[in-house]
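Accompanying notes for the structure given below.
== chain A ==
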Amino acid sequence: MSDDGKFEAPGVFTLAIIFLVTFIIIWLAHAKWLGDIWELY
Partner candidate 1 sequence: MSDEQDMPMGKKLYDNVWLLLAIGIVLPTLIFTVWGLIEIVNLPYLPMVK
Partner candidate 2 sequence: MAIYEPEGNWWQPIHKDEKIWFILALIWMLVSFFYMPIQHFIGKQNPPTESYRVSAEDFDGLVEGMVKKYQIGTTGVDNDVPLVQPNPDEPVFLRASMWEWYPALRLEKDKTYKIHLSSMDLLHGFSIQPINLNLMVIPGYDYIANIKPTRTGDYRILCNEFCGVGHHTMVGKIEVI
């Protein structure tokens, strides 16, 4: 069954990729906002 070249659930796979991209964008935004505050350690 596996690796027979075809996707079982292409629709959900697309949604999943959209999710991952959103995730990364929001994560990077927070990394930027963190850099804007005073230095702290």
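For anyone wondering why these and not others, all candidates are chains of the complex that A comes from, given by their letters.
Here, contacts are C-beta pairs under 8 Å (C-beta built on N, C-alpha and C of every residue); 3 or more make two chains touch, one makes a residue touch a chain; residues count from 1.
No experiment lies behind these values; they were computed from the predicted model shown.
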| item | value |
| --- | --- |
| Chain A in this complex - touching candidate among 1 or 2 | 2 |
| Chain A residues touching candidate 2 - in the complex, by the definition given at the top | 1-10, 12-13, 16-17, 20, 23-24, 27, 31, 34-41 |
